[in-house]
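For this view, one protein chain was removed and the others were kept in their places.
Chain nomenclature is as follows: A and B, assigned in order of appearance, with residue numbering initiated at 1 for each chain independently.
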Amino acid sequence: MNENILTIKNLKKYFPVKKDTFFERRKYVKAVDGISFTIREGETLGLVGESGCGKSTVGKVIVKLLEPTAGTVSFRDRDIYQMDNTETAALRKEIQMIFQDPYSSLDPRQKTGKIIMEPLIINKQKENLNETVLKLMRDVGLLEEFFDRYPHEFSGGQRQRIGIARALALNPSLIVCDEPVSALDVSIQAQIVNMMQDIQAQYNLTYLFISHDLGIVRHISNRIAVMYLGRIVEIAEKKTLFSKPLHPYTLGLLKAIPIPNPNEIQEQGLLQGDIPSPIDLPEGCRFHTRCERRMDICTKEHPIYREVEDNHFVECHLYD
Amino acid sequence: MRQSVLKRFMKRKIAVLGAVIIVLFVFMALVGPYLCAYDPLDIDVLNKYQSSSREHLLGTDNLGRDTLTRLVYGARITFIISVTSVFIGSLIGMIFGVIAGYFGGKTDAVIMRATDVLLAFPGLLLAIAIVAILGTGIINTIIAIAIFSIPYLARIVRGSVLTIRNSEYIHAAKVIGASHLRTIIFHIVPNSLSQVIVNTTLNLGTAILTSSALSFLGLGVQPPDPEWGAMLSKAREVMRSTPIAALAPGIAITLVVMGFSLMGDGLRDALDPRSRND
Partner (left out) sequence: MNTPNEILRINDLKTKFFLEEGTVFAVDGVDISLREKETLAIVGESGSGKSVTALSILKLIQEPTGRITDGEIHYRDRNLLDLSEKEMRKIRGNEISMIFQEPMTSLNPVFTIGKQIREVYKYHQGLNKRAGNRKAAEMLDLVGIPNSEKCIHNYPFQLSGGMRQRVMIAMALACNPRILMADEPTTALDVTIQSQIIKLLMDLKKEMRTAIILITHDLGVVAQLAENVMVMYMGKAVEYGDVKSIFHNPYHPYTKGLLNSIPQINDDHDRLKIIKGIIPSPFKLPAGCKYATRCDDVMDICAKKEPAYQEKENGRKVRCWKYTEGI
């Protein structure tokens, strides 16, 4: 449980922005701007943040869909961007991904069985192909008769199960889940989350669970990292984060979730203003434009990411 | 899914009409020659430029050959030229389009500039130029028309590949370790195929027009082979006295071109993913 399966150090990913004129200085969207964290073997690390905070980019860099601009990503102490072809092929089997949109993550021209089979064929595990696929389908709660059906014949929840079976096929150790339930109806979300917890135990999986939904993240995660504009502003054990959030942004996020109880009148709109554009980042602390506890230093100096308690990291001048 | 495409196609009456016209002409090209009483090359100078009669339903041409027979044999040549050339052109166009759309960047820029150059020529002029270089004849006509349809297909396929490339299932294929080739063959091509089918059908009409025009100008199929454009060209001289000689191939060209257009439009509607409820 305590072994680190993935270590990320000072990861940066910048995207160039189209220039309006030739003479302009090239600008960059700093989607991920120097973050470090680890994922421990067997845990679920929740990664939360609002749109544009860079959480999906982190996921894509880990599964090698995007090359990092700087920094290292190490899987079991091997830098995944220094690997040769054989090592990369082996890595594919270890790190898999579950995608957000069950409507576009399945090839509309392939049948269920074919979709789940594809990773096995590519990675030359062709023994008992049909049986393996049928077992995977059972494990994720799909009926055997779905084998010969096309994705468009299914509901969103069932499609997501197909996508999960595909990710499981190679028996990976780490699965990056990029908003796996946010496109689904509430009652279906609960089914998928429960199923994901079942297979986590069955297949000894480690999850990086990326989501904007704190409710679900809290339910499924052991630890939670909060991102804001390309930085991790706080990371802690789930209980600590919810009972004792340190960063004003974390606090604002927690307070913003509408409570499904009409007797609890919630104070709404605590975090004022909009998220600044990731192209023109604020000077100093990125959050100072919306922070209620802003100090002079916040507008000038970038705070240091530090461990203020055991396993509780925060990036805020309040804890200098 | 295939069935529902057919069902949707059958619902469009105009498209079905187009398909019926094409099927009739294809049938004529396949079976017609066995039913004809005359040989398309048999010259009978004494009976030249006849109007329609019991012996010659559509009259005869400048050398007394039976127009109906020539029309039937001409259908074969017309279909062989248009189908082969468009097939070759579409295939090459699709390959370029897929490569440009999938890899993007400099590859894309080079291929797209090349198609721009080809598209800058007025269509027929390009075909004439190619025939001028290669010489006349059926094979060269086919090559000319094939080259002529490459840039259209390349552009259209590139466009659809650009959308497909950003779908999550392409990302998913990469994550499970699929190579570029595998991704292209198993995911990109099948999903852009409906675009290819529609535009190939629409291109067939254009191809027939171009091949007829080339022959009309004496640059395509050479006499004595019966070709609709060439027949039209010869009949032009006697338009006043024997209009049937020009009308017959003229109407045949019009009908086939129209047939392909209607069918292509119908296919587009039937295959259009936006009208699909999934």
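Everything below uses one rule, namely that a contact is a pair of C-beta atoms (placed from the backbone, for glycine too) under 8 Å apart; a residue touches a chain by one contact, two chains touch by 3 or more.
Predicted model only: the values in this text are computed from it and were never measured.
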Just to verify: which one of A:88, A:155, A:202 or A:311 makes contact with the chain not shown? A:155
Contacting the left-out chain in the complete assembly, out of A:20, A:131 or A:274: A:274
From the list A:5, A:80 or A:214, which touches the chain that is not on show? A:214
Looking at the full complex, which residue from A:57, A:104 or A:189 touches the chain that isn't shown here? A:189
Contact residues on subunit A toward the hidden chain run 50-51, 155, 157-158, 185-191, 193-194, 197, 212, 214-216, 218-219, 242, 252-266, 268-272, 274-275, 290
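The rule is simple: only the chains that are shown with their structure count from here on.
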Centroid from C-alpha atoms only, then distance subunit A to subunit B, rounded to Å. What do you get? 50
Residues of subunit B defined as touching subunit A within the complex: 1, 167-169, 171-179, 182, 186-187, 190-191, 276, 278
Residue numbers of subunit A touching subunit B in their complex, please. 60, 63-65, 89, 92-93, 96-97, 99-101, 104-110, 118-119, 122-123, 150, 152, 163, 166, 169-170
